[in-house]
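The complex appears here without one of its protein chains, the remainder shown in place.
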Amino acid sequence: MRAQADDGLPAGPAAGEQTREVTLRVNGVGHRLRLPVRRLLSDALRHDLERTGTHVGCEHGVCGACTVLLEGRPVRSCLILAVSVDGQDITTVEGLAAPDGGLHPVQQAFRERHGLQCGFCTPGFLLTTVAFLRETPQPSEEQAREAISGNLCRCTGYQNILASVLRAAELSAGREEQA
Amino acid sequence: MSGGRITALKPAPFGYSAPASLAEALAVLAEVGEHAKVLAGGQSLLPLLSMRLAAPRHLVDINRVPGLDRVEIVDGSVRVGALVRHTDLERHEGAAAAQPLLRQALRLVGHPTIRNRGTCVGSIAHADPAAELPGVLVVLGGRVEASTAWGSRQVPAAEFFLSPLETALRPGELATSVSFPVAGPRTGTAFVELSRRRGDYALVGVAAVVELAPDTSISSARVGLVSVGPTPLLVDLSEVLVGRPGGARELAAAAALALEHAEPEADIHASAQYRARLVEVLTTRALAQALANASHEEAA
Partner (left out) sequence: MSTAMFGAPVRRHEDARLLTGAGRYLDDLGHRALAAAFVRSPHAHARVSDIDVTAAAEVDGVVAIFTYEDLTGRMAEPLPLLIPHPALHAPRTAYPLARGEVNHVGEPVVMVVARDRYLAEDAAARVVVSYDPLPAVVGLPAARSARHAVHPDVPDNVAAHLVQAVGEVDTAIAAAPHVLELDLEIERSASTPLEGKGVYARWNSDEGSLRVYTSTQASTSVRAAVAAKLGLPLVKVDCIAPDVGGGFGVKIVHPWPEEVLVAWAAQRLAALAPEGIKWTEDRWEHFVSSAHERGQLQHVRVGFDSDGRLLGLDVTIWHDNGAYTPYGIIVPIITSTQLLGPYKPGAYRCEFFSLYTNTVIVTPYRGAGRPQGVFAMERTMDAIADHLGLDRAEVRAVNFIAAEEMPYDQGLIFQDGRPLIYDSGDFAATLDKLKALVGWSDFQAYREQARAAGRRVGIGLACYVEGTGVGPYEGGHVQVETSGKVMVATGLTSQGQGHQTVLAQIVADELGVDFDDVEVTTGDTRRFGYAVGTFASRAAVMSGNAVALAARKVRQKALRIAGEALEADPSDLEIVSGVVRVKGAPASAIPLSTVAVLSNPLRYAFDEAAKAATQFAVGDTSKPPVAEDDEPGLEARDFYSPTQSTFANGMHAVIVETDPDTAEVRVLRYCVVHDCGPLINPMIVEGQVHGGVAQGVAGALYERMVYDDAGQLLNASFMDFLMPYASEIPTVEIDHLETPSPLNPLGIKGAGEAGVIPGSAVIASAIEDAEGFVIRRMPISPSELFELRASYAAGRVPGLRRTSGERTDPRTRPGHSPDNDSPDNDSPDKET
């Protein structure tokens, strides 16, 4: 074993590694921080900002668990460098519910239709669905299936996720009418 | 992505610059040259970095360079800037009208979430032999604009793709745009592929372009084949199709000709024989669809 005492233990960039000061705007709040340039956005959200709602299931772009909205569009946060999105608007699952804690219609629908089991894939599906329904408020089943077909779930077999997406469309429509 | 040995899922350290103008980007590239990689959408580069299958010394992030996100229809081409995301081009009505093959192919690139970030030029610069857009560029005879601090050059599609993940771009060159010729009159196109899961790279993909003469016989036909060679392959099928209506037997002959040019190989997902069969089946299907689209054009 080789052990070396280290005085600067709190997580931070290694000496010699390039860092950069950036603003991460997450759910409407700006966070100014200095990050190693190689930090993945998923890691910056999870470990630097400690917003752990964004999950990582593969870190190579296939599973979609890490999906966040970047300027309103779903993207894989594991395939983006944090320093690349300085100043841009990021929405994570923590930003979906209303400030009073009221669930977003998409969250509500997933609860009603049992669209989650272990919940690990869920944030990615929620954000994908939120963006999808904004553009396609009244989707057909086929459209809904296609919309969620870039996200992996190992638990649900997707059937109830699909039902949740369709239910979310209904709930959102209901809210519009009420508003 | 298969083949190399993954050892991690966090990138190794690298230097990074995020130029705020094209001039600055080209200047940085000139300086760091060989050891640099351009970072566009990152949808191919980031997995390679994280798996430590690529470890460039420096990344030049072009995402802040203004003016590269334009789609223009000029000089008979759809010109697509280096920061145009797949989604942007897919949704661009003007581009879809001018060259329908673009949207037909873009819908098959990965998943919507990938397309929201990945760039069209990046797809081409990456030169994956299974990717759709390189096949489109080749079958349409488009070109790539390659720029350095000292000027730019146009590289024709036929000279652009050298081998898997290798292009005619020189160290320090930035692909600033790609141009896809617009479709002529009485032209039909189609992109047909087979992938194991939706969004996966194709086991075989076929981009077809068919032009009709005023008498509705075929005046030219060609296909771009992907995933059956080290680069996308262009096959001119005119010799078996020109002057003909495109019946089943003719399409079969065309498919056989396409197969003669293909170099299908086995991998963990498909045998070489199966790929060969797919070249025939998908070429037939793509030509039939392109023909139908051309007739539709003609009727419209």
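All chains are identified by letter, namely A and B, in their written order; residue positions are counted from 1 within each chain.
Here, a contact is a pair of C-beta atoms (placed from the backbone, for glycine too) under 8 Å apart; a residue touches a chain by one contact, two chains touch by 3 or more.
None of these values were measured; they are calculated from a predicted model.
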Quick one: say which of B:V78, B:L174, B:L233 or B:A270 touches the chain that got left out. B:A270
Under the stated touch rule, tell me which residues of subunit A contact the chain that is not displayed. 1-6, 9-12, 14-17, 36, 38-39, 46-47, 50-60, 62-63, 65, 92-94, 96-97, 103, 107, 110-112, 114, 116-123, 126, 145-146, 148-162
Tell me where the left-out chain touches subunit B, residue by residue. 1-2, 5-13, 47, 51-52, 194, 196-200, 203, 268-271, 273-274, 277-278, 281
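Rule of thumb we're sticking to: only the chains that are shown with their structure count from here on.
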List of subunit A residues in touch with subunit B within their complex: 14, 17-18, 20, 36-38, 40, 43, 58-61, 64, 67, 70, 73-76, 78-81, 83-84, 86, 128, 146-147, 149-151
In their shared complex, at which residues does subunit B touch subunit A? 1, 9-16, 18, 39, 42-43, 46-47, 49-51, 59, 61, 63, 87, 110-114, 116-117, 198-199
